[in-house]
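Excerpt of the complex: some chains, original placement.
Naming follows writing order (A and B), and every chain is counted from residue 1.
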Amino acid sequence: MGATRVTETLVLSLLLLLSGSSATQRKKTRAAPRMPCKQMVFYFHDILYNGENAKNATSAIVGAPAWGNRTILAGQNHFGNVVVFDDPITLDNNLLSIPVGRAQGFYLYDRKDYFTAWLGFSFFFNSTLHRGSITFAGADPLNKTRDISVIGGTGDFFMARGIATLMTEAVEGDVYFRLQVYIKLFECW
Amino acid sequence: MGATRVTETLVLSLLLLLSGSSATQRKKTRAAPRMPCKQMVFYFHDILYNGENAKNATSAIVGAPAWGNRTILAGQNHFGNVVVFDDPITLDNNLLSIPVGRAQGFYLYDRKDYFTAWLGFSFFFNSTLHRGSITFAGADPLNKTRDISVIGGTGDFFMARGIATLMTEAVEGDVYFRLQVYIKLFECW
């Protein structure tokens, strides 16, 4: 009888230990096998400076290879061009919709024989919808859809990690493109 | 009696399992709800090359938009300027204090209508105080205080993740600025 009492106490302690730890400590929510703990879809719109659109441009060539310049994207699939951007983020695919944030950072074209890019940028939000940032980095093979990494976040997206699936929705010459960004977070705090 | 024996054994096994796992496996320390597992404050000092300070400069403009050059920060809130830096890190806010490490990487100005930046850099330490690196990335809205992400670390900061709160402590023209960096790690190994 005493022995069972002891085991009961032990079991209860264990239960308390287990439940207690989750009560006092806000753990990361880890999703089931590759089920995101948070999903969001946004669009952003890039208007590249081409010497004539200073007013509307949201991005500019700031690096170029020896054979290029900073007004026109270089030959050889723009290899070596570095572009800095501050693009409006919208909830739908309309450039004229009210922006809910800004996509800020850079992309660079890194391949001679066809288009590929590398991206480092953040979504920056400062509205009632979201406050904080999500930071992305990774290779962009410029396929129809492709994944890059969510490497961190602040504010509402504190410590976020995950994947973003990019899809180029529209391209107009070398001046305008629109990306759909489907964000899937797998670590949410 | 035999049954209680069995339960005792089970309970003990469970206890061993729980304690054993933490004994044999050095797990990440996860802090309580947004309580850092490690906190540190540093300062770093940026002296931008302006054509006349080659000796003291710790950073240089390496990218500029078509309307800019690499000796003077461009108009339109420096939009498109990319700056590479190797800045001394100090424990207090005195530029002349003995550096404890170097802040290395780049920042870029990414907005036409007011100042915002994007940062990718590391704190690199190689002294008795700290050995290893902490890598940061993210949008910098250049508010009074703002958060960017700690995306990784090596050595003493192996696998670190967290947040760094930046505060611009001093600005002298376009040549000198000093940042306070309050690092809060939420994943420590």
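Keep in mind that, in the parts below, a contact is a pair of C-beta atoms (placed from the backbone, for glycine too) under 8 Å apart; a residue touches a chain by one contact, two chains touch by 3 or more.
Here the structure is a predicted model, which is why all the values come from computation and not from measurement.
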Copy count for the complete homomeric assembly [2 present here]: 3
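The rule is simple: only the chains that are shown with their structure count from here on.
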Rounded Å distance between subunit A and subunit B, as computed from the means of their C-alpha atoms: 19
Residue numbers on subunit A that touch subunit B, as the complex places them: 3-4, 6-7, 10-11, 14, 17, 24-28, 49, 51, 54, 57, 60-63, 69-71, 82, 84-86, 102, 104-106, 120-122, 124, 126, 132-133, 135, 137, 151-155, 158-159, 189
Complex contact set, residues of subunit B against subunit A: 1, 4-5, 7-8, 11, 14-15, 18, 30, 32-34, 62-67, 79-82, 108-112, 116, 118, 120, 137-139, 141, 147-151, 161-163, 186-187
